[in-house]
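Apart from one protein chain that is not included, each protein chain of the complex appears where it belongs.
The block that comes next holds subunit A.
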Amino acid sequence: MTTTESSSVAATRGEARRQATADSVYKPKDGLLLEVDDLFVEFHTDDGVAKAINGVSFDLYQGETLAILGESGSGKSVTAQAVMGILDMPPARITGGQVRYCGQDLLTMPDEQRRKTRGPEISMVFQDALSSLNPVFPVGWQIAEMFRQHRGMNKSDAFERAIKLMQRVQIPAAKERVKAYPHQFSGGMRQRIMIAMAIALDPAVLIADEPTTALDVTVQAQIMGLLQELQEERQMGLILITHDLGVVADVADKIAVMYAGRIVERADVYDLYRQPAHPYTKGLLESIPRLDLKGQNLAAIGGLPPNLMRIPPGCAFNPRCRYAQPLCTQDRPELREVLPSREAACHFSEEVLNG
């Protein structure tokens, strides 16, 4: 990117931010943007009630990247959707907890007021960029729509801004490609466009739900790099949802590991990688293929994640856990501080920490 482009982008950005903060009724207190407090989500289906989220809490500060890690069905995407307020209700039902943005509870907010927080305050990038762009509109039109809809800009101003944004997310020949349709772009380029739409209104919080899952490895690195760059430039709070330990290592500040709808471990990224405090995290880290162990069996976690309609009593992980004791089938461990600034939900964290 040339100096010219970055300076003009910085100018528009500054202007947008000033406008955003002037208009905004939301002001973060001590940098605290988002607090999720003891959130419960259930899905009511014909077969019964699936308890997708069972008491999730976390905080997000300005300029911070929180990675939510977990396998399929652990509730990470549902958490994101609940925070965004785009869960389909029914079948979903939020049965408890609060989601506070700058101190205001989003869950009890009137629909219309909450809708207006989406985009300018909290925004989201989806997993599959192939399908998250509307196939019948040119990409530039879709980005410009964000400005026209929320900022009331006229068509040509909005288009100009869309081109600048496309340049900011490093789409080559943005001016020529602004009129192209989503299917004319590669997966990585589409994800860049999705990111451009998500950051168009300078949100304070950006949720990225597995933003690189559908992309190949080299493009993954570029997209993660871009997200990190944008986050630092705009001091956004970034929630990165992923199942890929490799993706988060470079980018995240804090990690929350989810299992069966609960956070089982919370730590700074380096601490967690160096010394996991929960058997599940430990299992995940051990299951990463390593070149120096070539030829040996991969240390996978045995068994399957629990059925969310029949979560085992006690610790949900106990059937698969090699540290499991009779206590684990009766008493559910709560998230507790096991080391300074480290929390884990396990009765035997100390043993896990010591290897």
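The criterion applied here is as follows: contacts are C-beta pairs under 8 Å (C-beta built on N, C-alpha and C of every residue); 3 or more make two chains touch, one makes a residue touch a chain; residues count from 1.
Note that contacts and distances are computed from a predicted model.
Colleague: One chain is missing here; what is its name in UniProt, given the choices "NADH-quinone oxidoreductase subunit J", "Threonine synthase", "Alkylhydroperoxidase/carboxymuconolactone decarboxylase family protein" or "Oligopeptide transport system permease protein"?
Modeller: "Oligopeptide transport system permease protein"
Colleague: Please pick, from A:Leu60, A:Leu165 or A:Ala198, the residue that touches the omitted chain in the full complex.
Modeller: A:Ala198
Colleague: Among A:Ala67, A:Ala82, A:Leu133 or A:Ala345, which residue is in contact with the omitted chain in the full complex?
Modeller: From the options A:Ala67, A:Ala82, A:Leu133 or A:Ala345, the contact with the absent chain belongs to A:Leu133.
Colleague: Have a look at A:Phe159, A:Tyr259 or A:Tyr280 and name the one touching the chain we're not showing.
Modeller: The missing chain is touched by A:Phe159.
Colleague: Would you write out the residues of subunit A that touch the absent chain, in ascending order?
Modeller: Counting only subunit A, the missing chain is touched by 3-5, 7-8, 84, 86, 90, 115-120, 123-124, 126-128, 131-138, 140-141, 144-146, 149-150, 154-160, 163-164, 175, 178-179, 181, 183, 194, 197-198.
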